[in-house]
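Shown here: the complex without one of its protein chains, the others still in place.
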Amino acid sequence: MNRIIAIVVGLVVIAGGVYWWWSQSQRTAQAPQAEPPKTEAQQTAPVEQAAAKTKACFIYVGPIGDFGWSYQHNQGRLAIEKEFGDKVETAYLESVPEGPDAERAMERFAREGCNIVFATSFGYMDQTNAVAGKFPDVKFEHATGFKREHANVSTYNSKFHEGRYVQGQIAAKMSKAGLAGYIASFPIPEVVMGINAFVLGAQSINPDFKLKVVWANTWFDPGKEADAAKALIDQGADIITQHTDSTAAMQVASERGVLAFGQASDMIKFGPNTQLTSIIDDWGPYYIERVRAVMDGTWQQQDVWAGMKEGHVVMAAYSNMPDDVKALAAETEGKIKSGAFNPFTGPVMKQDGTEWLKDGEVAGDGVLLGLNFYVQGVDDRLPQ
Amino acid sequence: MLENILITIATAATPLLIAAIGELVVERSGVLNLGVEGMMIIGAVIAFAVALTTGSPWLGVLCGIGAGILFSLPFAFLTLSIATNQVATGLSLTLLGIGLSGMIGESFVGRPGVKLPLIEVPLLSDLPFVGRLLFAQDPIFYLSIGLVAAVLWFLFRTRAGLTLRAIGDSHGSAHALGVPVIRTRYLAVMFGGACAGLAGAHLTLVYTSQWIENMSAGRGWIALALVVFASWRPLRVLAGAYLFGTVSIGQLHAQAFGLGIPAQLLSSLPYLATVVVLVVISGNRRLTMVNTPASLGRAFVPDR
Partner (left out) sequence: MRVELIKRPQQSVLFSVISPFLALGLTVVFGALLFIALGKPPLTALRLYFVEPLTELWSVHELAVKAGPLILIAVGLSVCYRSNNWNIGAEGQFIFGAIAGSSVPILLPGFQNFATMPLMLLLGMAGGAAYAAIPAFLKARFNANEILTSLMLVYVAELFLDWLVRGIWRDPAGMAFPGSVRFPTAATLPELAPTQGNAHFGFLLALIAAVAVWFFLARTLKGFEVRVIGLSPRAGRFAGFSTPRMVFFSFMLAGALAGLAGISEVSGAIGQLREVISPGYGFTAIIVAFLGRLNPLAIIGAGLLLALTYLGGEAAQISLGISDKVVRVFQGTLLFFVLACDSLIYYRIRVSFGNAAQAA
């Protein structure tokens, strides 16, 4: 008897499922026409748009509480809300893994009426372009990428290495051992650029300055970052800097009384007596500008690589250093901001001894964006 | 520098040691609790949260231990009273732990925490090499060494310990002799939970004083491997934990030293080492047979 009940129940469930599937495909045969017109209307009639809210949506690769990369992007989102108040609506998804999950997340955003989607990780590149192709009326902004396969995809990036150069100068001034430790994440061009810029900055003060690198193989793992910091300090580095996102290294440096640089956000709380400065990714101005462009109907595809000059890269307050070092840092910052100085100006030698930049020659953006070699002075072999 | 490295190794090894010694007791009683990772991470988040909100790291440690015990109870109830599959139940405990801890810890991410102060033994900590390593450490380090000694004494020198081992070797015979099998196992599982919670507290109050999700990063699983590596003997757990800590820290130093070996290969060394060690230990059948609790993982349902 029980067996029969079980079979009947199972059959009913299956029948129900089949019927439902069939009814769904009937329904959505009519549905696709219902969805896009909503967004189309918002784009082709800016007047109506002023009344309807503009929706800006964000996907983050990590948690917004990471106090690093995703945290700063979320600060940018909050800046939009503050700037435009009632005229915008924002939404976000955090900790979205790169791959099909990201594609689904962006498709969901597009279907739910987002006018502009910010994809804040390099690994979202192909998925951003794929979804952009399906939703031509939604604008997509991809951070740190280089593919713009459709007219509604823009890319944007920041010249973080400008800040690294300044940090390098400070390091050379403050270090007694002439050796700094660098906790790096992954050997991608952006990280390599940062390392090279740091070394060049340091060498502009102390030509014999050396750098040791540990690859943490993660953007965010406090335990590992703490261990890496300890290892570098134990090997003689008396300045610590990082291209990973947690505050663990700053904490370790603080405990050991070693000076350190923060990353992505101001980490002074974690190292009140040891943080020299921090590179802060300030996405607010850019995000506000792009949302405004959507609202005005003036949004165009572009590829932006901006730095200190445009306010994308901001240095946290210089602390725990004597005034003359502060002055030097501020001076260099000023020169970079005005465009008078580019950190990657020759003469520069590659790590293998060959010449890279001649005297006065400035490295081109293309080379930098695909950078995969060290300059002289880095005590590490770049994982290839 | 060597002294500093050794201290770093001790810090890395301590949570592994504590979690493993707790699981050793659990497995000696015949229960396989794969939920160590879950209990550890719950202990970590609760310890951090309490320490941060009350300002007292000691209270944090206490609550971390308590959280570990509480969290082990559903597992105990399911596997001991309802006789569910121990492997699956342990896995679900881990999953729940990771999810719950992420949820609880959300508002605590990125906030600097409180650290447990070091305890420095007055004269001894000034000794040249071993001074700071052995006598100027955080309290949980001392506790870990004490735990090893206590478990060693308990298991092999007390009647209760003998009873526990007997249950682990043959729960049927123990039951026939009137030994309270289920009750003892409950206590063992709770002890395991307490240890895992303590190990978690170490992670967020000593190792780094902050919280992020998935903080334990697989340490619970390493602890499980350590128990097998140690053939269920406490002193070998101590050796294993420190061996593993050495490999973990050593690979970072090898990188910083600029040896040029691919970072991924170095990072995989601890795991490969565990596999090799497991094979060597388990391959010696005599050794394994003598030491493996024979009832490990088997459900016990008393007949009336």
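Chains: A and B, in written order; residue numbering restarts at 1 for each.
Assume a residue touches a chain if its C-beta (ideal position, glycine included) is under 8 Å from a C-beta of that chain, and two chains touch if they have at least 3 such contacts.
Source: prediction; values computed, not measured.
Novice: Given that one chain is not shown, which residue among A:78, A:91, A:205 or A:293 touches it?
Specialist: Missing-chain contact among the listed residues: A:91.
Novice: Mind listing the chain A residues that contact the chain we can't see here?
Specialist: Within chain A, the residues touching the omitted chain are 2-3, 5-6, 9-10, 20-21, 24-25, 27-28, 31, 91-95, 97-101, 103-105, 107-109, 111-112, 122-123, 126, 146, 186-189, 192, 217, 369-372, 383-384.
Novice: I need the residue numbers on chain B that touch the omitted chain, in ascending order.
Specialist: Against the missing chain, chain B presents residues 34, 74, 78, 81-85, 87-89, 91-100, 102-103, 106, 178, 180-183, 213, 218, 221, 224-225, 228, 262, 264-265, 267-268, 271-272, 274-275, 278-279, 282-283, 285, 288, 301-302, 304.
Here is the rule we go by: only the chains that are shown with their structure count from here on.
Novice: Measuring centre to centre with CA averages, how many angstrom lie between chain A and chain B?
Specialist: 36
Novice: Spell out the part of chain B that touches chain A in their complex, as residue ranges.
Specialist: By the definition above, chain B touches chain A via 1, 4-5, 8, 12, 106-110, 112, 115, 203, 207-210, 212-213, 215, 217, 248-249, 252-253, 255-258, 260, 262-264, 267.
Novice: So in the complex, the part of chain A that touches chain B is made up of which residues?
Specialist: 63, 65-67, 71, 181, 212-215, 217, 220-224, 226-228, 230-236, 246-248, 251-252, 255, 269-270, 379-381, 383
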